[in-house]
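Remarks on the structure that follows.
Of the protein chains in this complex, one is absent; all others appear in place.
Let's look at subunit A:
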């Protein structure tokens, strides 16, 4: 990268800052305290129509302090990690804590749960990339896409590369540090016919730059995804089976995890309240979290409260097997933390996989959805209604592109109606899954 980033030196500096903040909090009267500090540095370039459009150098840092006076809590944060700023931040958190109410559930996670095992999960791969090299990769990506016949316009290609260090420490004496990197390349193209313009995109992303896909392949895939949308029609209104593309079925897993989150459960804001142990999916379906997977997107030995992460099984043989809990939400529910402060890490399906073409045949006549729009998911009731685009399928064969329709149901019905999962696993994000075939949803179109 164009700026030097010494991750080891940053790690040392952040550790010192965190320890300084904890010592100060104790000195000023806090009974317990926790500190998160991070620094990230990155390079982002974008090109469009063969020319450089933007080059951005970023460097973000922050320190956040939460402290407890008895069962009262106050938080403060700053982007300035100087000693003077740390002092002001601790003082502000203490001042504000005086006005919060006593909460028996508040406080650090239990000391016995703190992580003690810190394997190297291989998530830090710095990329010694110059600005010119980054520009060349983005240009190659966009050019390959624009060279495909039928592409007439471009939103450009972007490359971003970054690395960072985070430190979490608390007054149990826990100190966890982690270095990480993230690199990605994306391209968005536009095509036009007599009915109007369509755009679509493709991207590749990885912690290790060596694992990124070939830029030209990303550009060509963006072109083919764009071109296949031309001439879209509206599907009929009715009830049809729906095949969710892998990039979208991971979103369904996301809605599931949102409803299993302790914060939603103790607020009664989840359609999965009181459902522990009861059936939700077909019995062949399971879902597991693997936070210690080497080299994966969200790997970490400790959660956002220092708790040792573990392989939680959230869905087992179709039943709700575990909630997703932080120390606070666990206490509110009378349970134990599952090491999920900050969310789930690396979700993997436990299910038989069906070749994707067989899924289409199994569906027969229905809708293959490749894009969803809007936020029409109600976590309290599970009601689901979203805008969509995709393809009409007859006799297991893709017929033509479709757009400007909605798909609607309830997540309870959709999960129970999961027919099969495809073998076309998308591994780009923290949730790895293939396509999902859902038996029936209401489609509103023409």
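A few remarks follow.
Everything below uses one rule, namely that a residue touches a chain if its C-beta (ideal position, glycine included) is under 8 Å from a C-beta of that chain, and two chains touch if they have at least 3 such contacts; residues count from 1.
Assume contacts and distances are computed from a predicted model.
Chosen from "ABC transporter substrate-binding protein", "Autoinducer 2 import system permease protein LsrD", "Metalloprotease TldD" or "Glycosyltransferase family 2 protein", the protein name that UniProt gives for the omitted chain reads "Metalloprotease TldD". Note that of A:7, A:21, A:35 or A:93, the residue touching the chain absent from this view is A:93. Here the missing chain is touched by one residue of A:48, A:87, A:228 or A:313, and it is A:48.
Across the entire complex, the residue among A:153, A:336, A:362 or A:412 in touch with the chain not shown is A:153.
As for the chain not pictured, it touches subunit A at residues 2-3, 48, 51-61, 73-80, 85, 88-89, 92-93, 96-103, 106, 131, 153, 155, 190, 196-199, 232, 237-239, 267-269, 273, 373-376, 378, 380-381, 383, 385-387, 389, 403-410, 442-446.
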